[in-house]
Every structure is written in structure tokens, then in C-alpha cells.
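Here is the structure we will look at.
Every protein chain except one is present and positioned as in the full complex.
Take a look at subunit A:
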Amino acid sequence: MTPFRTAAAGLALLLAAACTAPTPPRSQASAAAGTACARPSGAPGAETPTTIDVIEQAYFCILDRYYSGAVLDARALLTAGFLALTQELNRNGRDVPEAIMPALTGDRKADWTAFETAYRKVTDRVPDLRDKLAVVTLEAVVAALDDNHARWAHDVGRPPDSYDGDGYGLGLQTNVVGAEAEGDPGVTVAPLFITAVQGGAAQAAGLRPGDIIESINGSAPFIGGRAGPAIASLSPQYPEASPVRLRLLRQSTGHRWSVALKPGLFARDPAALRVVQSKLLEDDIAYVRLRGFASDSAKRVLTAITRLRTGRTLSGLVLDLRGNGGGSPTEAVRLLSAFVHGEVTAYQCTVDDACETIRTDDTVALLGLPLVVLTDRGCASACEHFSSAVKDLRAGRIVGTRTSGTISGPASSYLLSNNTLLGFPSKRHLGPDREVIDRIGVPPDHHVPLTAGDAAAGRDPALARALTLLHE
């Protein structure tokens, strides 16, 4: 269950079909039968500019297929779109007298017609801004769903000089991860510090794990104790390339200094990018890191465990799901089924509470190994499906920090007429106890956050706790 987007590396990749749900049934309440969007078949053609017709298609597609499309107040979508339109006009210094929100009645078709008429009046006055206005309008319509699995993928760009496996950005990771790094800092507590130096500008500048970031482009990362918007500047997306100025503190020496890091491509070690990585710890613990729920992930994890188990008795398994952004719900269920059978892993419910029950796949052999799962705020979507089921079904213990809370429901993607993809869920995801996981996340059984001192010293306290638990 995943939204789709361009990669952090800036690679123009759309999500594999495995990561999307089957086509949902068309809603009986459809206000626009016949105009709805279609599922993509094969790679989309070249993108063409976004027009009012594309916005119309997306609008009716949402009303037709989105989780709450049948019942939501469509006026809210149009209002959000029109607001974005007027803001963009002002940002360009080009406000026009006709930019007045039309009166809406609640009749979805009539309201669209009124909106389109007003929209055309405005854009006819500023034809050179037409493409840009269409983009911000549609972005705002989708954002108005306030759904973390709703996304419109457009202007998908890829650095022409990138190599397979390259990252894009400053080349560093901090203790603010996942969704929080990208503009929703949530519950992050000070200080902000570097957890990994991946390459690129950060490496060239000699930054190290544990270095504390005291300011970003002159702004404090935390304002009144709460994480602020400056933190998002640490995760520039291609083609953003403006240098980011950091003031840093190395606690071990008390040294304070400033650097300007320019975002760019950087090479990463292919071995560290493998989706499944495994090793034996303390002679009797299997450690498997799973970076995402790709196709075959469950099989690969189980194969790795079988290999580590050959010729020795294991006393436990550490499954490291930190930074696992999700992927295929099917794979999450399969992997879970190696630990528990005959149980419900999740419910997927329509807006009128007709729920599909997702059950374990009891054809997967049980491992019979004590399990500890490592999570953090980067564990999202299918990763949270897995983690919530582990917790609710008592299939193992969870160590680390709370998961991302990015699991509104399994997203499907739809092809719009300008060859862009619109994705959103038609159902919402609930945990095995029918609890909402979305936005809330899954709390660990053992809360073990990483400190700047841990990062500087290369310690992994969550893993250490996991090993202790498995040897108790």
C-alpha cells in the first residue's frame, strides 16, 4: 500500500503494480459515470501540459473512486483549487478582477461547470501562466483530500547524469526521518543531529554522525521546542539545487562551524541498497534488515533466515524495519504469516464500513523463532500493516520508536489524459483490532530512541535492546 512519487534520488520511477490494490468497484453514487479515470496499462507516454480538462478528469475521478468520494463535500475540493489559483496569481504579481470564487450549490456537476467557467475567465487573462495555474490548482484539489496516500505525480524529472543507485540531496540523514523529514516534523524532539553521512556534499564537508545541526539557512530547527519548517530544507528534491547553509556543533570537541552544502547526485554502495540484508549476531540471533516490501521480499527474508539457521540453533530473529517505507501489502501479510497463522492482519473498509478482512497466509511455514521488530518514524504503510499486526497478535516485540502513521489505505493509480498519474485509496486501513493506524502509527513495546551521542559513537541502542530481550 503506497502512494507513488519520484524517488529521493530524483529518479523518475513510478511505483510497481505490485504496490497497488486491485481496481475498486465503481461507486454506485458516481456523479460522473463515464468520465472516470482508467487504470494505467504499461508505461505512460510522454507528459503533456496540464489543462482544465485534466483537472476535470481528476475531480470526477476522485468523486467516483476515492475512499470517501461518494460522500465528501466536493465544494471543498473546488474551493481549495480556486484558492491555490488566486494565490499563484498573486505570487506572480498578476491578480485579475475576475478571480472570484463562483457560488456553489452542492450539485457536483453544476458546481464543476461554474468552477470551469470562472477558471477559464481567469486563465484567459493570463495565458502565459496557464500551465502553471493548472498545476497548482490540481495539486491543491488533491491536497484537499488530506490523505497521505493521495498523490498526483507530474513533471516527473530525473537528473540526466544519474547512475543506478545514486542518491540525490545533501548526502546526509538526520534523526528526523520519513514523513517528518519532508515537511511534517511532528513529534521530533531537539536536538537535530546527523545519523548517517551517505556521500555527496555532506561527505565532502567532513560531516560525521552525531554532529548537531544548530541552524539551517539561518533558521533554528526548533521554535519554542517544536520542530519547525526549516528541517525540510535538509531533504531537497531534484531539481532543487540551492545550497543549504548549516551551522554545526561537534559535541566531542565543542567545535562550532558553518558549511554550505549543495544538493546533488551522490553514489551509494550497491550492497547497502539491497532490499534484504542479513547476518548472524552473537552466534545465535538472525538479523535481517528489510528496506521495503518489494515483490518477493517475504521469500527473500525467509530464505536468508533459513540460510543462517543451517547447521545451528537460533534463539531469535531481529527484523530491522527502520526506514522501511512500505510497498506490497501482500508481502507484509506473507512475512507476518511466518510468525502467526489463522489470524486477521488488517481490515480494509469502505466509507460505509463494508470491510474486507485480510488474513494470514497459512501456506507460509511458521518459523517458530522469537521475534523482535525494530521500527522508527520511517516505517510506513505496509511496514505499519506488518508492525501493527505483530503487536496486536503478539507475534513478537517491537523496539525503537513509533512508526510513521502513513497508512490511510491501499492506493491505486489512475492515468489522466496528459499522461500523469493520480493515486489514492478507495478503502481505509484498520489494524487487527479495527483500530486506526493512520496518522497515529504503531507504538513500540520498548521505546528506545537514538541519541546524538549514540550516533557519534556508532552505537545502536535499539538493536542492543533487541538482543538483550532475545537472550532473556
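Brief remarks on what is shown
Criterion: contacts are C-beta pairs under 8 Å (C-beta built on N, C-alpha and C of every residue); 3 or more make two chains touch, one makes a residue touch a chain; residues count from 1.
Just so we're on the same page, contacts and distances are computed from a predicted model.
Selecting from "Inner-membrane translocator", "Glutathione ABC transporter permease", "ATP synthase epsilon chain" or "Esterase", the unshown chain of this assembly corresponds to "Esterase" (UniProt protein name).
Considering the full assembly, A:404 is the residue among A:175, A:404 or A:426 that touches the omitted chain.
Contact with the chain not shown here comes from a single listed residue; of A:324, A:375 or A:401, that residue is A:324.
Interface note for the absent chain: among A:70, A:83, A:143 or A:469, the touching residue is A:143. Looking at A:103, A:271 or A:354, the residue that reaches the missing chain in the full complex is A:271.
For the chain missing from the display, the contacting residue among A:380, A:398, A:416 or A:450 is A:380, taking the whole complex into account.
The omitted chain makes contact with just one of the residues A:68, A:295, A:315 or A:451: A:295. By the touch criterion stated above, the residues of subunit A touching the omitted chain are 2-9, 11, 13-16, 19, 43, 139, 142-143, 148-151, 158, 160-165, 177-184, 232, 235, 237, 267-271, 273-276, 278, 291-292, 294-296, 299-300, 303, 307, 323-327, 378, 380-381, 404, 406.
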